[in-house]
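Note that one protein chain is taken out, while the other chains of the complex remain in position.
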Amino acid sequence: MKLDAKIPSGPLESKWENHKFDLKLVSPANKRKFEIIVVGSGLAGGSAAATLAELGYNVKCFCFQDSPRRAHSIAAQGGINAAKNYRGDGDSIHRLFYDTIKGGDFRAREANVHRLAEVSGHIIDQCVAQGVPFAREYGGLLDNRSFGGAQVSRTFYARGQTGQQLLLGAYSALSRQIGAGQVKMFPKTEMLDLVLVDGKARGIVVRNLVTGAMESHAADAVILASGGYGNVFYLSTNAKGSNVTATYRAYKRGAAFANPCFTQIHPTCIPVKGDYQSKLTLMSESLRNDGRVWVPKTKGDKRAPADIPDSERDYYLERKYPSFGNLAPRDIASRSAKEACDAGQGVGESGFGVYLDFADSISRHGEDQIRARYGNLFDMYERITDENPYKMPMRIYPAVHYTMGGLWVDYNLMSTIPGLHVLGEANFSDHGANRLGASALMQGLADGYFVIPYTIANYLASSKLEKVTTSHESFKAAEDSCRKRVGQLLSINGSRTVDSFHRELGKIMWDKCGMARDRAGLQEALKAIPKLREEFWQNLKILGTNEEINQSLEKAGRVADFLEFGELMCLDAITREESCGGHFRTEHQTPDGEALRNDENFCHVAAWEHQGDATGPATGHKRHQEELVYEHVKLATRSYK
Amino acid sequence: MSWLNHAVKNPIGAKAIMAVTGMMLTGFLVAHLSGNLLIFAGPQAINAYAEGLHKFPAVLWVARGGLLAAFVAHLYFAAYVTLGNRAARPQPYAFNNTVQATWASRHMVLTGLVMLAFIIFHLAHFTWRVTDPEIRAMGEFDVYQMAIHGFRQPAVAGSYLIAMAAIGLHLSHGIASIFQTLGLNHPRYNRSVRFVGPLLGVGIALLFASIPLSIYLGLVN
Partner (left out) sequence: MKLKLHVWRQKDKAAQGRMVTYDAENISPHMSFLEMLDVVNEGLITTGEDPIAFEHDCREGICGSCGVMVNGVAHGPQDATTTCQLHMRSFQDGEELYIEPWRAKGFPVLRDLVVDRSAFDRIIQAGGFISVNTGSAQDANAIPIRKAEADEAFNAAACIGCGACVAACKNASAMLFVSAKVGQLSLLPQGQPERQDRALNMVAAMQQEGFGNCTNQYECEAVCPKQISSDYIARLNREFIKATLTYPDAKK
């Protein structure tokens, strides 16, 4: 396998402009001759499908939810970054580029990240034109706030519902194209396999989640925008349906999977309450603008927070990172919370929690001001915990939130399979080993609105694409293998439910491949996961049939893939002998507990290649490397002190 | 005509017609009420008023025609809206519950039908004078006598009171609804409209009801 990132030559600032000129075009009359499949309808998929349809391509868009408007991008709360410098506080494309590279702990490609920063401003323009109601100031212009890992205010937001408003913008553009007949939408339809013809991605096999029908769709190019794999941990801030199936199936068909161990643990989530817990809820990072994080200085201090005087509190982020304070990047804030709790200073019943305290801000700005900024988040917190955060500090704990790893793509967002493009969280490209807050929305929309429309044209114009229909034998074979797999799942007839397997896998992953990892733990996980997988295939219990709405069957297919994928994650984590960003190996840390990178040996992207038959279990995973070349940024120890 | 058909045979157009006609009918009720209240000023006042109404037959018939048209349209679109609403939920809930909708708002059809029955009876009673031979025997404009005679009978007074209750309920929802349906709202006035509407509706009904009630109780002779 050859990893050619296809990074354009020339100065960093003009790579994208020059590249756009060099890319081949498809003439307006020819666009309508091409079919493009888009899997996923979130910010990346929705914006790509809409834009490609506007250009005149025939688009088919698939999502497992009952409407494209429900993709999990909708749950992003805090905001979207853009280098507009409306504040005049020293922001620029270059600064956004630099912050993102540094935030990612120097494990992302310079050229990609610079392009991201370049198009960031257009995203805001586009969204405002669509009617996205961003927060405004009294003068009628757009408001900004600051976010972790940055010292400028470049985050545009729509109360605590920025993801929702951006997604509804993309959804409205998509709806317009569906109404116009340019996009054919397939909701409640899940991709189960990728189909290759002559080595090129030419279609997918899907299952209709209402009727169970297995259907094939052929196209000239396939775009995966199916999101991240955080649900491998069972408990995460992802939606219950979020899964790795689309990307993992592509992996098994030959697409390289890059940096699967790079997962982001978000520092501000509501702590776990009990065994029945089905999901974790995020409290936006924007809260750290006004909230102060602290734990009691004394171990096991069970006093009510109000009874602990200021001198007996440890505002550990402010103490350890005086220049960024409570706005330290996510990986650092999360790890610090874990350290405090591991040291016995944690709060709440379980001891796995730290305080996020608004008392100072409330006394400074007044309760009304705080309510205006975060009202919906405070209400949500109160609904879940039955505690009033205006009166007592919130209790928070880190939780799995985002996965920086994903299918490997080149500068054109194409995977190692020709014709298979990957966008948004599903690819690995822009966030390195840690994503900064408010950058996921930016990347998803950049990929969908402003990158793929150019680069996919180049692929279509420069490839020889024979006409392929779903009667091709590759489609038949893929359909058969999907049917067989569903049949297998239904015929196990064991005694354990899907959720119980998923929960057990999640616990292994969280304990051994979570916020801190070490060799011994990962080795245990690499033993435990195959054992669990074996039990899954022998002892799973699913009722009902394929030919109906069968939610257990849907889950089982996804969990089966997680059971294979979890192993790949651990493998990646054990091989990367360094700590960087969200990947913290306890063996590799500085004396004061900070991540210790190994630039000499690991300044590269690890891209894994599946070994063995695409329809059977993996016989192995082969590791490839894409060296990261830094021409403009000096590799430095990330410091937020 | 197809434009008109298109403009009114839809969820908002139909309701707008009901709102406009409802407003006209309410206007009529207010006028009718102000005439009726002259009964408290004595026989001369009200009888002269009744006679005065017939001085210009052309105006009277145009007004009656308009009223009838509004009435028929109100009924027709009420049926249109109601049938549409029935069809929109073919399968009812096993457990029915209401969070904030008022009784009046949920029973507009019932109170409307009671009013319809009443209007027919009321016309037969006082306008066509076919229900009671003694009223038949009175002079056409001797409204005062008719009322005194009519409302001394418990059954008649009672049925009028029931009808007035229906009118009160119907208007208590209907008047405020006119503003909502025609989009005549503004955050500054919404609260007042939702408060004054029911007040006005109930007020109109109470004033109407005061007539049979005071006659029955012997307060007016």
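As written, the chain order gives the labels A and B, with residue 1 at the start of each chain.
One rule holds in what follows: a residue touches a chain if its C-beta (ideal position, glycine included) is under 8 Å from a C-beta of that chain, and two chains touch if they have at least 3 such contacts.
Predicted model, so just to flag it, every value in this text is computed and none were measured.
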Touch with the omitted chain, as defined above, among A:S146, A:Q161 or A:N326
A:Q161
Have a look at A:G203, A:G241 or A:G437 and name the one touching the chain we're not showing.
A:G241
Would you mind spotting which of A:S92, A:S153 or A:T281 touches the chain that isn't drawn?
A:T281
Would you mind spotting which of A:K6, A:K24, A:R136 or A:R319 touches the chain that isn't drawn?
A:R136
Considering the complete complex, identify which of B:A63, B:L182 or B:L200 is in touch with the unshown chain.
B:L182
Where subunit B meets the left-out chain, the residues are 3, 7, 10-16, 81, 84-85, 87-102, 105-106, 108, 173, 176-177, 179-185, 187, 190
In subunit A, positions touching the absent partner
47, 50-51, 54, 65-70, 72, 74-75, 84, 86, 122, 124-142, 158-159, 161, 163-165, 168, 171-173, 175-176, 178-179, 185, 187, 210, 237, 239-241, 273-274, 276-279, 281-282, 379-380, 383-384, 386, 449-450, 453, 495, 497, 499-500, 541, 543-544, 548-549, 551-552
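Simple rule for what comes next: only the chains that are shown with their structure count from here on.
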Centre-of-Cα separation between subunit B and subunit A, whole angstrom
62
